[in-house]
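Please read the structure below before turning to the comments.
Left out: one protein chain. Kept in place: all the others.
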C-alpha cells in the first residue's frame, strides 16, 4: 500500500490516489474549454487549434461537415473569425467532467454565445452547450472531440443545431 | 494527531483534514446544482428528483406553495416540463459554497435562464439565482433546500419572485 493511500485509509475516507490527483486534471480539462473561448473571442485561431489533439474532431452541427484534424479546425475557425464574426463572446457554465481513466475524460457544459457579424447589424444569440472529450498525451491534456448543441437561437446565423437530447 | 494533520502542520499550513477533503465535497455539491439544470433542460424529472433528499423543500417563489418532498418535486417539475416549457436553458454561475460541517453545506449562485413555452412565442428570460442547502447522507450529497430568487425578468411567466435581498 502506497503511503498516501495508507494515510487516507487511516482517516476513514475510502478514496484512492487518482481522485486526489484528479483535482489538477479536472482543472486542466475545464481550462481547455475556457481557453477555446478565450482564443476564439480574441481572434487567435492558431492558439485555439493548439488546444486540440492533431486528430481531433469538431462537430459544429448537422449543417456542417465534421472537422477531422487540428489543421482543419485552424482553417475553419480562421475563416469564421476573419469573414463572418466581427466580435464574439462565449460564456461557459455548468461544467460537468467525468474521467474514464487517468488520460481520458469527457464533459458537458453550457454555452451562452453572443455574435456580432460583418454582414449585418443584428446580434446573434445562442443558448446551448458543448460536449467535449479530452485526452492526456505525454502529461498534457488536449480536446479530442467537440460537439456543439443548441437549445435556443435569436438572429443566429445557423438554422439547425444538434439537440441537447431533450425528450419532447 | 492523525498522520495527515501532522504533515500539514509540519509544512506550516494550519489546515485541518476537513478542508483538504472538502475539495471533493465542494465539487459534489457544485455538481448537484449543475445536474439539476442538466436534467431540467433535458426533461428528466425522475433523475432531477433523485438529486434531492426525500424531505427536501423547494421554494420557487411567493406565488407558489413550497414543495416539501422529493415526490412533490418530481410531480411539479414533471408537470412544468410537459405542460409549460417546450425548451429551457439554465445557466449557473458565481457559485459560493459554505460548509457548516462535514455533512452540511449551503450555497448561493447566479442563474440566467431561458424559457420557450408551449403557450406562446415570446421567450421568457430570468436573471436571478438560487440559494441551496445540502446534506450528506451515507456518503452521498443531496439538495435538501432550494430557494429561487429573481432580480430581473423579461416576458417571464411569473409576476413576483423572491428578492436577492438587495437593500433599496
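Order as written gives the chain letters A and B; numbering starts at 1 within each chain.
Basically, a contact is a pair of C-beta atoms (placed from the backbone, for glycine too) under 8 Å apart; a residue touches a chain by one contact, two chains touch by 3 or more.
Computed from a predicted structure; not experimentally measured.
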Task: Absent chain, residues of chain B that touch it - done: 6-8, 10-11, 13, 15, 19, 23, 26, 91, 93-96, 108, 110, 112, 127-128, 151-152, 154, 164-168
Open item on the list: I need the residue numbers on chain A that touch the omitted chain, in ascending order.
Closed with: 2-4, 7, 17, 21, 23-24, 27, 31, 34-35, 37-38, 41-44, 87-93, 112, 114, 116, 123
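Criterion: only the chains that are shown with their structure count from here on.
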Open item on the list: Rounded to a whole Å, what is the gap between the Cα centroids of chain A and chain B?
Closed with: 24
